[in-house]
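Worksheet: one structure, shown below.
With one protein chain removed, the remaining protein chains of the complex are shown where they sit.
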Amino acid sequence: MAKSIFSSLFQNAQKRNRTVSFLIVIIAYAVLESMMRSGNLSSLFTSLLVPMTCYIVAAIGLNLNVGISGELNLGQAGFMSVGAFTGVSISGLLANTVPNDTVRLIIAIISGIVAAAIFGLIIGVPVLKLQGDYLAIVTLAFGQILKSIITNIYFGFDSAGLHFSFVENKTSLLPGGKMLMNGPMGATGTNKISNFTTGVILILLSLIVVYNLMDSKSGRAIMAARDNRIAAESTGIPILSTKMLSFLVSACLGGAAGALYGLNYSTLVPAKFDFNTSILILVYVVLGGLGNMTGTIIATIVLVLLPEFLRSMQDYRMLIYAIVLILIMILTNNEDLKVRMSRFSLKSILMRKKG
Amino acid sequence: MKKLFKKVISAAVAASMAFALSACGGSSGAASAPSQAPDGGTDSGAATAEAEGSPAPAASGATIKIGGSGPLTGPAAVYGNAVKAAAELAVEEVNAKGGLQFELRFEDDAHDAEKAVTAYGVLKDWGMQASLATVTSAPGAAVSQMYQDDSIFAISPSGSSLAVIYADPDNSANPYGNVFQMCFTDPNQGIASADYLAAHTDIGSKIAIIYKNDDNYSTGIYTKFKSEADAKGLEVVYEGTFDDSNAQDFSVQLGKAQSAGADIVYLPIYYDPASLILTQANQMGYKPVFFGVDGMDGILTLEGFDTSLAEGVYLLTPFSADASDDLTKNFVENYKARMNGEIPNQFAADAYDCIYSLHQAAEAAGVTADMSSADICEALKGQFTSMTFNGLTGQNVTWSESGEVSKSPKAVIIKDGAYVGVED
Partner (left out) sequence: MGFLSYLVSGLSLGSVYAIIALGYTMVYGIAKMLNFAHGDVIMIGAYVAFFALSNFGLPIIPATLLSIVVCTLLGVIIERLAYKPLRDASSLSVLITAIGVSYFLQNGAQIIWSSSTKVFPAIFQSGSVSLGGASISYLTLITIGVCLIVMAALTLFINKTRTGAAMRACSEDKGAAILMGINVNHIISVTFAIGSGLAAIASVLLCAAYPSVYPTLGAMPGIKAFTAAVFGGIGSIPGAFLGGLLLGVIEIFAKAYVSTQLSDAIVFAVLIVVLLIKPTGLLGKKIDEKV
């Protein structure tokens, strides 16, 4: 669409946009972290920080898939789920061997990424053969399958070693054992080792990865394949492997986000990562603007905070949330309003001053 | 297009950040003033109590802040809303007595651990001094540790999984110590059901189980029931499951149970899917004995449900809305007046008992509103582990050190659309 023209004509604007995204994250981090350390941040806000960073990372990954690569993915929560349960299990297993929380968290996140990558590879092959809404429904289907499978895994350890069973819980642990994944009850008694700093570092890393990918040869190939598949193919771009790259990176970011998320709560159920969660992340992406990572970050922050600020509305909270969502979609797509808004925008004022 | 998104959104984010930060700064002051609590219902209740001129002796106008969260939106909203309404009702009643005054703030957690933690943050900022924890189990397991860390006493009306009260639920070890339960634990019900069936082989001997395998409560009861049944030599001929995405069609599960010759169908599930199972079994002409647990309570009062279908259903329940004692009658009447004629289920009854038990314990321990939450926590822990409580859901109820409630699940059978107690 207009985006490809945009990106070639406004290279500088794009660069600035990127710098802005890093700046927003770093400044927000500095402010919030210092407030938290000095005890000035409310408990509510503190509790929102880590999940917010998780959703941002997952949404950046999804935006790579949906915005840059042009694939509608309705199963991002599935990758989060894989990452989350892998991360939580690894952390549970290593609780005694690696006593340092930070080291264990890093190991857990990396294993979450690896697990998500493996599943991304398995799923990506069939998914990327399809196009458009058919591709979308297959990602939805894989999301449901992953949820269904994870709901049926029983995995624990005791002094005798690891115990694993599927569908039926045949694991009977010796006293002192611990279930890492207990079917539909998921993981309980997890050590909460996630923290805001790690989340922010993950956001920065995912921005670096995504931006570098966009600038690389493969990134340009990905966008070419999105804008015109046939033209791209005829110039010799290997469509499937190109798209696979972005699908995998997206899955990995989902996995990383999941691991961080899972280790932020003492309990985690597989049902958390259902279709609704996939949709939630997709809403962040669409609202923030396809291909626009800064927008994704801001949209995620706004939409995570919105229901909290609507708490005083009591019963009407989610109703108002829905209305706001619809209005935002309608208003941001309204041509008249766009023209009018652009007059008052910060950027145009700045531009005018400079010129 | 991209630009516009950013503009609208950055304006919004700037505004919301400003709001958030300012709200944080003043959290200890402004937000905790009782008059600012958005809980209209409770406030007015407290206000009328005070207006009636009954001086609150110890509190001198100050109230003890009780928090709590549960699903007020989403698929599980029915449970959260029942707890909220009954707890508000109980708070109004105890306040009207004129003694120790309570103020309740109940937040939505949408049956989600993440939202429950957020709701906990809201309640803590508000200055909660004791709590109803959460309505459902999974969110409960996520916040119990936070209650322990912050030394705030909590009693969950219906969070029945072991993970709500134990940090190590696999071994029933490391209880949080300050998180209590008003309902039975899930395993407790599984054992009670197996005991009952083993003792009453005249009802039937071949058991089919249909449970909801993506639900903590249902799976928790099932797991224990299964192992107890095996240990007691009960014959389980079929086990079927369903989940959120398959909660409508039970023809296969019922058909398999029927072909397996099951004469008892054990349903450790809530009453809404159970009503579908009863209807479909009736359509198939399959008439085994259905045996439910406390989640089955509420089936007779489902709006529109043909209660003749529930004829002969056994269930274990601590509460029955058509009991004839004054306590239950008053409660049911007031609850109906408050909820447009809806009849309370066991969630509501447990929540009502929670407030009353908190009130009893707080008065006995001489708790005052100016005490810190940690002191209140210690005082309440002492009371709860030593007192006996009489409420809607049981007589002579006691609690163990680990927070588990001790009251006996009563087996009842549905006859002519009402519960009839069966002898043990």
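By letter and in written order, the chains are A and B; residue numbering begins at 1 in each of them.
Please note the rule applied: contacts are C-beta pairs under 8 Å (C-beta built on N, C-alpha and C of every residue); 3 or more make two chains touch, one makes a residue touch a chain.
Computed from a prediction, not measured in an experiment: that's the story for all the values here.
Of the listed residues B:Thr73, B:Ser161 or B:Ser402, the one in contact with the hidden chain in the full complex is B:Thr73. Only one of B:Leu276, B:Val289, B:Met387 or B:Ile413 touches the chain withheld from this view, namely B:Leu276. One of B:Ala199, B:Ala231 or B:Val252 touches the chain omitted from the figure, and that residue is B:Val252.
From the set A:Ser34, A:Ser216, A:Ser241 or A:Asn334, the residue in touch with the chain omitted from the display is A:Asn334, counting the whole complex. Where subunit A meets the missing chain, the touching residues are 1, 66, 72, 126, 129-134, 136-138, 140-142, 144-145, 148-149, 151-152, 167, 229-231, 275, 279, 282-283, 286-287, 290, 315-316, 318-319, 321-323, 325-326, 329-330, 332-335.
Although one chain is not displayed, its contacts with subunit B can still be listed: residues 73-75, 77-78, 81-82, 213, 240-249, 251-253, 255-256, 258-259, 272-273, 275-276, 279-280, 282-285, 302-306, 339-340, 342.
Quick note on the criterion: only the chains that are shown with their structure count from here on.
Annotation: 33 Å between the Cα-based centres of subunit A and subunit B. Partner subunit B is touched in their complex by these residues of subunit A: 2-3, 6, 35, 40-48, 51, 144, 151-152, 156, 169, 173, 175-179, 182-186, 188-189, 192, 265-272, 274, 287-289, 291-292, 294-295, 298-299, 301-302, 305-306, 308-309, 311-312, 314-315, 317-318, 328, 331-332, 338, 341-342, 345-347. Contact residues of subunit B toward subunit A in the complex are 1-10, 12-13, 16, 19-21, 23-25, 27, 38, 40, 72-73, 107-108, 112-114, 117-118, 120-122, 124-125, 138, 141-142, 144-145, 161, 163, 167-171, 213-216, 219-220, 223, 243-245.
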